[in-house]
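All protein chains but one are shown at their positions in the complex.
Order of writing sets the chain letters: A and B. Residues in each chain are counted from 1.
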Amino acid sequence: MLPVYYIAHDIISSLGFNSEENAQNLFANRGGIEKMTDSYFLPESFCASKVDDERLENSFNAIKNKSEFTRFEKLILCSVSNALAKTNIDINSRETLIIISSTKGNIDLLEEKKKHRFESDRVNLWKSAVMVQHFFNSPNKPIIISHACISGVAAQIVAKRHIESGQYKNVVVVGSDMVTPFVASGFQSFMALSPNPCKPFDKTRDGLSLGEGVATIILSSDKSKLESESVFTLLSGSITNDANHISGPSRNGEGLYLAIQNTLKEDPDTKIDFINAHGTATVYNDEMESIAFCRSGLTDVPVNSFKGYIGHTLGAAGVIETVMSILSMENNLLVKSLGYDSCGITHPLNIITTNRHAEINSCLKVASGFGGCNAAVLIQKQPR
Amino acid sequence: MKLQISKYCMVNGGQILIDGETVFLDKSRENFKEFIIEAYKQKYITYPKFFKMDNLAKLGFVASELLLRDVMDRNIPKAEMGIILANRSSSLDTDEKYQKTITPGEDYFPSPSVFVYTLPNIAIGEICIRNKILGENTFFISEHFDSDMLCNYVIQLFIKKAVSSCLTGWLEFKNDEYFAFLMLIEAHTESDKIIFDADTVNELYKRF
Partner (left out) sequence: MDKLILKLKEEIIEILNLEGVSPDDINNELPLFGEGLGLDSIDALELIVLMEKNYGIKITDPNKGREIFQSINTMATFISENKTK
């Protein structure tokens, strides 16, 4: 079986404009969630983690091309360019596939004031994919995954399958979503937004914080492309469904439990050193995860959520948070789960409350989403 | 790895076909909603939550109901049944509906029951809930139906033993135009069934 390696990564978020900057703020426990008072998003104030517009424009100008791109597309182009600069894979080759993960893409183009800025079909994800393909001169049509909040983890699993099939040698996985009035109002109508920065797994948690950003992961079957000191492998992954409710997680965590079981069964002796949870800080999600982790016998494994730092970045979450997990593994640093003070779940977990050094050779990354979907991936680190 | 199309369903232009045979025909309806509700009633489907679904989910639901009828009692392992769908417009039809509920000003009343359907994979979720399907599910977006990509991907799922059966196809809805092409894929055991590959799937798709 062809192994699949993580050979390069990038993050653009409220914590910074590349992986290194994100790592610096993450390791210093500096969060990027702020109060949003601009009524453009919502009539009332709420908390979200935003990408700085000015910095985005400057980053984009550095790699600019004549055509007009939307904000969503600029995020993708900047991040993919950053990641490509770190490695020498050939984006113009038939051997390299691009996979885009997003829930809403250019959805802001449905707004009255933005409607006429671009052609009418630009709101479609496939249209953004065409723009990305042409920008990078890729001969292959990008694959697009739009599967709620598991999109970013699912995209890695889809990438792995495409490499294992022998069809492609490299896959550039990029996940992105923006904070928009569309999404903010929707979550508000679900009464799912906390008025304050979110507190995953905490006793006083009262909802999520929205976030935006983009991250890129380059996967390859070619070990020689690796730049890092260690070898990071995407060992296994699984996607499942709770078959219970379209917006509420299953009460016994069935889908997530199955996803974890499927992921771990390929190598049952692997000791998990770290779990990065979905941890949205809604009452129901975090409780469901604690049940699933408990059923899987993982209550002693150090676990955190990165959403206390950057909020819920939807289609970008699975990719951003995987990169943050890899950064943790690269530095052997278990990062504090920001926002957590005291246990608010019925099945206590080993939540990371302060940064501490530990040998992290394996990481389980999970995600869950609307529609009852769940996904998990297992990442392994080995010396070169 | 030899796979078969055990059964397939197509919904388009006032017709529903199973394995190429018309099982429901009604071109008289004013719009999709009336057509699909009529199909629901005439084919004796009973599922009250159907009426809360958006158009995309209703389309997928009726197609999968008729496809999986008489199939689900065959003891197919539900944790190993995958649902891999794709379309062009994502949930855009419902997105536009939702956008209207957030018109700035007096008409600003965000609707949670509309918002929940502003993700294309909810249509998959509804099929999973109805049939208790727990297996691998993924929703792809592409400009056109890409049988190469979809078929090769589903075949790979079988090879990796991620699924032992799979519901796959194209589920598209926009501006009252609907097209559902769903197939049930299983290991090839019946000689009279169509072999599942990009060519045979393209043939079926083109016929419509």
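Note that in this section contacts are C-beta pairs under 8 Å (C-beta built on N, C-alpha and C of every residue); 3 or more make two chains touch, one makes a residue touch a chain.
Just so it is clear, the structure is predicted and the values come from calculations on it, not from any experiment.
Q: The chain left out touches which of the shown chains?
A: A, B
Q: From the listed residues B:Thr22, B:Gln42, B:Ser113 or B:Asn175, report the one that touches the chain absent from this view.
A: Looking across B:Thr22, B:Gln42, B:Ser113 or B:Asn175, the contact with the absent chain belongs to B:Ser113.
Q: Which residue, A:Ser151, A:Ser189 or A:Ser328, contacts the hidden chain when the whole complex is considered?
A: The one listed residue touching the chain not shown is A:Ser189.
Q: Touching the absent chain in the whole complex: find that residue among B:Lys52, B:Arg74 or B:Lys100.
A: The one listed residue touching the chain not shown is B:Lys52.
Q: To test your reading of the contact rule: which positions on subunit A touch the chain that is missing from view?
A: 189-191, 245-248
Q: Which positions on subunit B touch the chain that was left off?
A: Spelled out for subunit B, the touching residues are 37, 48, 50-52, 109-113, 116.
Quick note on the criterion: only the chains that are shown with their structure count from here on.
Q: Where the centres are mean C-alpha positions, what is the separation of subunit A from subunit B, in Å?
A: 27
Q: Which part of subunit A faces subunit B closely enough to touch in the complex?
A: Counting only subunit A, the residues touching subunit B are 43, 103-104, 107, 110-111, 123-127, 129-130, 141, 143-148, 154, 158, 161-162, 164-165, 167, 181-182, 185-186, 188-190, 238-247, 254-255, 258, 369-373.
Q: Can you tell me which positions in subunit B touch subunit A when the two form their complex?
A: Touch list, subunit B to subunit A: 78-79, 83, 88-90, 92, 95-96, 98-99, 102, 108, 110-112, 115-116, 118-122, 124-126, 128-129, 131-143, 146, 149, 152-153, 156-157, 159-160, 162.
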